[in-house]
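Can you read through this structure? Questions will come right after.
Every protein chain of the complex appears in place save one, which is left out.
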Amino acid sequence: MYSFKNDYSEGAHPQILSALMETNLEQENGYGEDRFSQEAIEQLKQRLGRTDLDIHLLTGGTQTNLIAISAFLRPHEAAIAANTGHIATHETGAIEAVGHKVVTIETADGKLTAQHIHTVLEAHTDEHMVKPKLVYISNSTEIGSIYKKQELEQLREVCDKNHLILFMDGARLGSALCSYENDLELSDLPSLVDAFYIGGTKNGALIGEALVIGKESLKEDFRYHMKQKGALLAKGRLLGIQFLELFRSNLFFELAAHANTMADIMRKGISEADIPFLIHSPSNQLFPILPNDLITELQKDYAFLIWEKIDSDHSAIRLVTSWATKEEAVLAFVQDVKRTVVKPVAQHLKNV
Amino acid sequence: MYSFKNDYSEGAHPQILSALMETNLEQENGYGEDRFSQEAIEQLKQRLGRTDLDIHLLTGGTQTNLIAISAFLRPHEAAIAANTGHIATHETGAIEAVGHKVVTIETADGKLTAQHIHTVLEAHTDEHMVKPKLVYISNSTEIGSIYKKQELEQLREVCDKNHLILFMDGARLGSALCSYENDLELSDLPSLVDAFYIGGTKNGALIGEALVIGKESLKEDFRYHMKQKGALLAKGRLLGIQFLELFRSNLFFELAAHANTMADIMRKGISEADIPFLIHSPSNQLFPILPNDLITELQKDYAFLIWEKIDSDHSAIRLVTSWATKEEAVLAFVQDVKRTVVKPVAQHLKNV
Amino acid sequence: MYSFKNDYSEGAHPQILSALMETNLEQENGYGEDRFSQEAIEQLKQRLGRTDLDIHLLTGGTQTNLIAISAFLRPHEAAIAANTGHIATHETGAIEAVGHKVVTIETADGKLTAQHIHTVLEAHTDEHMVKPKLVYISNSTEIGSIYKKQELEQLREVCDKNHLILFMDGARLGSALCSYENDLELSDLPSLVDAFYIGGTKNGALIGEALVIGKESLKEDFRYHMKQKGALLAKGRLLGIQFLELFRSNLFFELAAHANTMADIMRKGISEADIPFLIHSPSNQLFPILPNDLITELQKDYAFLIWEKIDSDHSAIRLVTSWATKEEAVLAFVQDVKRTVVKPVAQHLKNV
Partner (left out) sequence: MYSFKNDYSEGAHPQILSALMETNLEQENGYGEDRFSQEAIEQLKQRLGRTDLDIHLLTGGTQTNLIAISAFLRPHEAAIAANTGHIATHETGAIEAVGHKVVTIETADGKLTAQHIHTVLEAHTDEHMVKPKLVYISNSTEIGSIYKKQELEQLREVCDKNHLILFMDGARLGSALCSYENDLELSDLPSLVDAFYIGGTKNGALIGEALVIGKESLKEDFRYHMKQKGALLAKGRLLGIQFLELFRSNLFFELAAHANTMADIMRKGISEADIPFLIHSPSNQLFPILPNDLITELQKDYAFLIWEKIDSDHSAIRLVTSWATKEEAVLAFVQDVKRTVVKPVAQHLKNV
């Protein structure tokens, strides 16, 4: 049984574990004031090409989203998100629990556009409604789509004109930046969005997201918010060591590229079997629409999520690849799909 | 420079890192539904001698406190804590941020008594004041003191009579249970308190606290609260593997015993130099009152916290030992204290 | 200029002001423990035919909604509402500000059905999503529709089966119960819903909503929540005196009946001019779709809300009647509509 259920089925890249081992007995300050965290942050600033950024290391996506949004917004202000946005659906009301409404927009591809923002702003006119103030986007999105540079520039513009904060959830940023369709550099982000994070958990770390705050007014006292929400790890070194390892070399990008390559093989193979996809997703998540029979067959050897019922005979499934996905597993899966899909046809020919 | 600043200066016990290495590429479910977490929880239940406990693995003390208290209380209910309690002073208002007042009590030794609880209850009489509902205690306390069995039984009684929840912060539970003055067993706790946690972070883990909920009415839907507050790790295995390692053998207790032994050496040595202590603390934290000159001298070789100014010439410092504290460091510290303290006397003798 | 903008343009029914005058100098207890409030509550219990109800007097709808929902739900639980529900759109995120998500459902008529509830429950399956726990309905709804007895019985059933709380916003309950289509008695409500309120502000009082809690488990400590949210008036008598006056006689129903009669005249008159309505609303709110020219013409003499753009030439407007609406104003409005609509036709005939 091989699992394509998600990109956090395994532990961490071995290089990260080695680094934890090697530094284990060095005495360091707690709460992120250790030298590893400090160095990781300096290193990230260099990668991002700016020294005026505040960077904080946190443990997971929901935690990062709720702390950032709680720190950035006043009580009457709301976030705007796609209805597929992680904060809108899969965080158990984390944003509401810190007091803020999430105004959602139906989208086909999980991405927000400048037009979406206009529509929301026009519908929120006075103090009887929340004040939309922060635009939450994910790259790659929860359904595998990615933002192009021009799309972000357009969002940037509408946010600037309307004094909105543009915030990017980068839990799967690695996969987005390494997509064959991507035209963004990591270093483009600080000027395109006000804050974003670089996801480690889903790209080879044990835990860890690096939140980057570029907008000056959002920086003040951020560590207070981290502590208040239980996110300031006593052994903050755990986060620092991991990000140091991911960005000391190009490991972060290499791991994401591997995940994407594995997805590309599956995408190509599944397409060759004339199987359609629910969503165009040029990253490490795929949503093929399969006959239910085939799904049952595949479930004998592979674990994956049934995403959505399409009709009485077909369902979309979700396949996720990661830094740890084995090429042999991917190839086997494609082969099994092809065999199973083609078989009925072959049998049909014999019968003739 | 050797640090006695805290019990989280180093990484994890090597056995834990080895376990992370060995299991690294096994594919497992996310969000704490992995086999390691499940096994760790089963193991803890056996240690605790009860199968009817709910156990959840979280990353740190503040996080555990805020989630438990938020899950346990209704909006108008308050926690009672010693004024030295971690939730009262060092969590940046985490409990207030989830909506609850912390009613504090001045204590000499950081411990709450049944009488304290009575005093608070008598002062809170109607709906114009919060309703005290949860008693928060720490064992060992933030200032190193520990609870005896009889003290907990008395608290248990007053809580039962007044429908209060008794909650124990066990960030340093290991050190408490391994103190030379302790008369509690780990397995006593589920019947003495309604919920408590077993601290891993300060006793050899990278991160991790195991929250044990015994009271039936507090169990429902607890994982929802964990997710909402950003505490459900995608790679929950990280927590499971660590607790599995800590409790598979007696590692948890051995590590705490080591920390205490190191503290015992220091306590004895410092006492022999006729140096008084601010607080009676039979655990891994010591608060000797030193002449400021000696403090300055010691700071050249050792890192520690200045805890409190006593008079113009003396201050209390805090010394913390851990699973990783080296005996040679402890012995050297004692020797340096004795030499420095004795020196003036010797010099004085010479001058005579 | 006569206003049909809302049902709170005037002060209170004169009988209420007289009662305030007459009792003004009697000394009474504060915070709702005055004899007027106590008597009003007793009176309401008699009207409702049950002595086991908890009744609290509050000042307004948003306040009542947020306190009730905050008191009734645990942090991870959510409310279900129609997308037109007051808590979903016009309370500036009041429910989110006390920590709860509002899960919304698109409806044509502003009413929730058992099927809607099923759909929501099926979509919320685990701890990564909020737990829907309270069904919020309004009667009459924000767009003037009303619930029939059978519809409430069906909601009651689905709520019982799924351990959901059924909560009715009755800001305009008077108009609903006095609608020509209504088949509910006030005394039916305590068994049909778990909690509801009787709106005074929009039915002749200066301020005031009477919250009725029937479900035992929702009653405990409710006054704490009122105080905490700033709703316990020092001069609670202000609320008691008003409800005493509204229910001592049938004043409450007479005022609602008057508002409805005024709406009935308008509905009939507008229909006679062959003008369609956006929504079927058998209560004191009407949403006719008018040519924009006519709207401009009517705005010279009447104030009302432009509700929604229909096409380039037509918009729906909102007309609201109240206990204070003058019959002459209503008749004049109808006459003006008829004249303006018919005029072009007449002119057209002349031209022939």
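Going in written order, the chains are labelled A, B and C, and every chain counts its residues from 1.
Just so it is clear, a residue touches a chain if its C-beta (ideal position, glycine included) is under 8 Å from a C-beta of that chain, and two chains touch if they have at least 3 such contacts.
Given the structure is predicted, the values throughout are model-derived calculations rather than measurements.
When the whole complex is considered, the residue among C:Arg50, C:His118, C:Lys149 or C:Lys235 that touches the unshown chain is C:Lys235. Annotation: of B:His128, B:His280 or B:Arg339, B:His128 touches the absent chain (contact as defined above). From the set C:Pro75, C:Gly93 or C:Pro132, the residue in touch with the chain omitted from the display is C:Gly93, counting the whole complex. Taking the complete complex into account, residues 2-3, 5-6, 8-12, 14, 17, 20-21, 23-30, 59-67, 91-94, 97, 201-202, 206-207, 224, 227-235, 237-238, 324 of chain C touch the chain not shown. Touch with the hidden chain on the side of chain B covers residues 75-76, 78, 89-93, 95-97, 99-102, 127-130.
Touching residues on chain A toward the chain that is not drawn are 31, 70-71, 74-76, 98-99, 127-128, 130-131, 221, 223-228, 232.
What we mean here is this: only the chains that are shown with their structure count from here on.
Relative to the centroid of every protein C-alpha atom shown, the closest chain centre, again from C-alpha atoms, is found for A. Averaging Cα coordinates per chain places chain B and chain C 52 Å apart. Averaged C-alpha coordinates put the centre of chain A at 43 Å from the centre of chain C. Centroid to centroid, with C-alpha atoms defining each point, chain A and chain B lie 35 Å apart.
Counting only residues that touch two or more partner chains, chain A has 91-93, 97.
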